[in-house]
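Complex shown without one protein chain; remaining protein chains in place.
Each chain carries a letter (A and B) given by its place in the written order, and its residues are counted from 1.
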Amino acid sequence: MTAIASPPRTVAPPPVARRRRRSRSEARPALGFLTPSALGLTIFVLFPTILAVVTSLFHWPTFGDVTWAGGQNYADLFSAGSQFGPALVNTVVFTVLVVPTNLVLTLAMAFWIASSRYRRFYRVLFFLPVVTPTVATAIIWKMLYQPGGMIDWVASRFGIELPNLLATPSTALLAVVVVILWQGFGYNMLIFSAAIDQLPEDILAAAALDGASPLRQLFQIKIPLMTPAIFFASTVTMIQAFQIFSEPYVMTAGGPGNATVTIVMDVYQTAFQGGQLGAAAAPAMVLFVLILVITMVQWIGQRKWVHYE
Amino acid sequence: MKLKAKGLIAICVGVGMAAAMTACSSGGSSGGSNGGNVTLDWGFWDQGDAGNKTWQGLADAVHKKYPNITVKLTSPPFADYFTKLQSQLAANTTPCIVSMQSLRLPAFASAMEPLTDYSSELGFTASDWNAGALKALQYQGKQYAIPYGFSTMVMYYNKDLFAKAGVAEPKNGWTIDEFEADAKKITAATGKPAFGQSFSDLHMFSLLLADNGAVPVTSGGKLDLTSSTMKDAFGWYSGLSTSQKVASVPASSSDIPWGEQQLVAGNVAMAVDGTWNLSSNATQAGFKIGVVTLPQGANGGGTFSANSGFGISKTCANKKEAAQAISVITGAEGSATAAEQGNVPARTANMPLFVKSLADQVDPKNPGYSTQVEATMAASSKNAVPFISTDSWDQTTKAIAREFILSYTGSQSPAQSLQNVQNSSK
Partner (left out) sequence: MSDSVRAHRGARRVGRVASEILLGVAALAFVFPVIFTITSSFKPNNEIFSQPPSLFGTEFRWQNYVDVFTNAPFLQYIVNGIIMSAAGTIVVLIVSSLAAYSFGILRWRGRDQTMLAYLATMMIPQEVLVIPMFLLMQRFGWINTWQALILPFAFGAFGTFLLRQFFTSLPYDIVEASRMDGCSNWSTFWRIILPLAKPSLAVLGVWTFITYWNSFLWPLIVVNDVHQLGNVPLGLQTFFGEHGAAWNLVLAASVISIAPTLIVVILLQKHLVKGIATVGLAGR
C-alpha cells in the first residue's frame, strides 16, 4: 500500500525575484490600482493612527490644556494603581482560550455538518448568533447565567450547585469566553464548511481506495489540505481576540474585581469616562505592538505548516 | 529603495499634518450667527418619542419669545450621552446648551460657563426654586445649570408582597431595625430575598447615608470611602446579603441598576429608587407599588437628592442667547408642561400639577398612591442633601461595581472593597 503523498510544500505566491524583468513595468500599474485604497487608507487610517501615536506622548484631556508627557503615559501603565497589568493578563488569557477553542470547535462542527443532508440549513442556523445584536445577546445570556436562571436550574436538576457565575472572579472570565465563542462561532464555521466542500474529490477517492480509515483521512489528508483556511482563520481570529471588548463590557463591565478587564476596555474607559486621550492611546499602542509581533511570528511560521499549491 | 523612501516621506507628511491639525483645532462651538439671527444646538438625552416632542415644543417656544433665536434639539440615547459628550468636547463641537446631571457636574464643570453673569438674561429668582435643586447644580460655589427636575431617593415597596407576608406597610420615618425586621419576615414568607441591592451610586449611598450619615465624598470634593462611618455602613449593607440573607445580589458588575429593576419585575419586595420614577414604576409594575422614606438609623442622615439641568458650554459663541433660551425652557410654563407629563418639578409652584397627574394615571389601580407620594416627597425633601461627586466620578462608579460585587457575594471584605475603590481613584 503506497503511502499517501502529502501535498508539496511551496511558498505562495512566488517571490518577485523570479520576475525581475517585469517588476519595474508593473510598479506603475500597481500604483494605479493601489491608489484609491492607499489614498483612503492614508487619509482615514494612517492620519488618525499617527495622531493617536502622537497623542500618547501628551497629557491630552478631552477639554483643557494639552501638555507634553513624553513617556509618562507609558510609564503610568506599569504603576501601582494601573489597570493595565490585569488587563494585559486577561487579554492574553482571553486570546489563549478563545482562539484554539474556536478553531477546534468550528472545524469539528464543519466536518460534522459536512456529513449531513441539511448542510446549508445548518450553515445559516449557526450564523444566527453572529447577526443577533450584542445588546440582546447580553440580556439573554445574563438571564441564563444569573442565580436562579436557566443554567442554574439545569445544574440543580443534576444536583450541582453553581456559584454566581458572573459575580465570582474564577468563573466570570470563563462565562464571558463562552459567550464570545457562541457569538463568533458562525464566521469560522462557514469558512471551514465551505473549504471542506471544496476538497479535491480525486485525492479523497484515492485515499479511500487505498483503504485509509476515516480518521486517517481526516488528519492526514483533509486537514492538511485545509491549512490555508486554518491559517487565515487563526490569523484573523487572533487579531480580533486581542481586541476583545464589547462582550465583557456588556456582560460584566470588567468585574468582578479586575477579572474581565481587557486592554481595549481600558482604552475605552480611559478615553470616554476618564476623558484622557493621551493616557488612553498608550495602552492601545502597546497592544498594537503585541499583536504585530505575534502576527509576524505566525506569518513567518506559516511556511512550516501551511500547504499552498 | 524607492518604496522605502516613499514610505518615509509619507510618514513625515503624516506627522506634519497631524501636528498642523492639532495646532489649529479650534472649530468653535456649534451654532452660527447670521446678522442677529442665532441658531443654538441643544443636547439633551433622548426622552422617548412623546418626551422629545414635549421638549422640542419648549425649544420652539424659545423662538416664539425671542424670534432671533432658533434652538435645535439633538437627542442622543441616554446611556451614551456622556460618552458622546466627551468626543464633542475633544473636537470642540459641544452644543451650546448642555444638559447636565448634578452627579456629573464636577467632572464637566470646567467645560461649562458659570451662570452668574447671565442672571438678567435668565430672569433668575432663587426663591422660585427648590433650594436643594439649585445647590446640586453648583460647583465650588458657582451655579452652572438651571434645574428642570428635582428628585430624592426613597424606598419603593411591593404592597402585594407585604400583604402576602402579613407584614404591615412601612410608614414615613421608619427605622433601620424595622426595615431589617420586615425584610426577614418577607424573605421567610416568600422564599425570595426581600431587598434588592444596587451599584447605582445614588441608590446605594443614600441607604448608607440613612444608616449612619456616611457620605462617600468630602465637602471639598474628594473621595473618602475609608472613614469609619462608611466602613460601618457599607459593612451593614453587604451584610444584608452575606449574613442576614435578605438581599438579592446583582448578577454581574454590568448590572448597575439591579434592585430597582428587580422590584419592578416583582422579584424583590423593596428597593431604593429615585422619585423621578414615581410615575413610570407605578405604571409599569404588575402589582401595587408604595413609596416611603428611607429607613433611618440612629445617626441617619436623611437621603440624597439629585437632579438635572441645563447649562451653557464654555465654547458657545452665543452665550447671551443661550441664557435666554434656557430661561424659556425652564420657565414657568415649560416646567408646568413637564410636570403634567410626570416629571417631578424643581419649581415649587408646579408640585400640585405633578401630584394630580399621578392621581389620574395611577390611583385607579393603586388607590391612595398620589396621596402617599405627596406625603413621602414632602417628608424626604425635608432632610435631603444634594449628592456631591468627584471630578472622576464616572470611573469611580465603574470601580464600585467591580469591587462591591465581591463584597455582596462575600468573596471580599467590605473594608477591602472600599480600599480598592479608594486606591483606584487617585
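The rule is short, and it goes like this: a residue touches a chain if its C-beta (ideal position, glycine included) is under 8 Å from a C-beta of that chain, and two chains touch if they have at least 3 such contacts.
Just so it is clear, the model here is predicted, and its values are computed rather than measured.
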{"item": "Given A:75, A:194 or A:208, the one touching the chain that is not displayed", "value": "A:194"}
{"item": "Option touching the unshown chain, where A:40, A:71 or A:100 are the choices", "value": "A:40"}
{"item": "Those residues of chain B which, in the complete complex, touch the missing chain", "value": "1-4, 21-22, 25, 27, 41, 45-49, 74-80, 83-84, 87, 90-93, 192, 257, 260-262, 264-267, 276-277, 280-281, 284-286"}
{"item": "Residues from chain A at the interface with the omitted partner, ascending", "value": "7, 12-16, 19, 22-23, 26-27, 29-34, 36-38, 40-41, 43-49, 51-52, 55, 112-113, 115-118, 120, 122-137, 139-141, 143-144, 148-150, 153, 182, 185, 190-191, 193-195, 197-200, 224-229, 232, 236, 239, 242-243, 245, 263-264, 267-268, 271, 277, 280-281, 284, 287-288, 291-292, 295-296, 299, 307-309"}
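The rule is short, and it goes like this: only the chains that are shown with their structure count from here on.
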{"item": "Chain A and chain B, separation of their C-alpha mean positions in angstrom", "value": "38"}
{"item": "Complex interface listing, chain B residues touching chain A", "value": "2, 10-11, 14-15, 17-19, 21-22, 82-83, 86-87, 89-90, 107, 110-111, 249-256, 314, 392, 394-395, 398, 401-403, 405-406, 408-409, 411-412, 420, 423-424, 426"}
{"item": "Contact footprint of chain B on chain A as seen in their complex", "value": "27, 42, 46-47, 50-51, 54, 62-64, 66, 81, 83, 138, 142, 145-147, 149, 164, 166-169, 172, 249-258, 261, 269, 271-275, 277"}
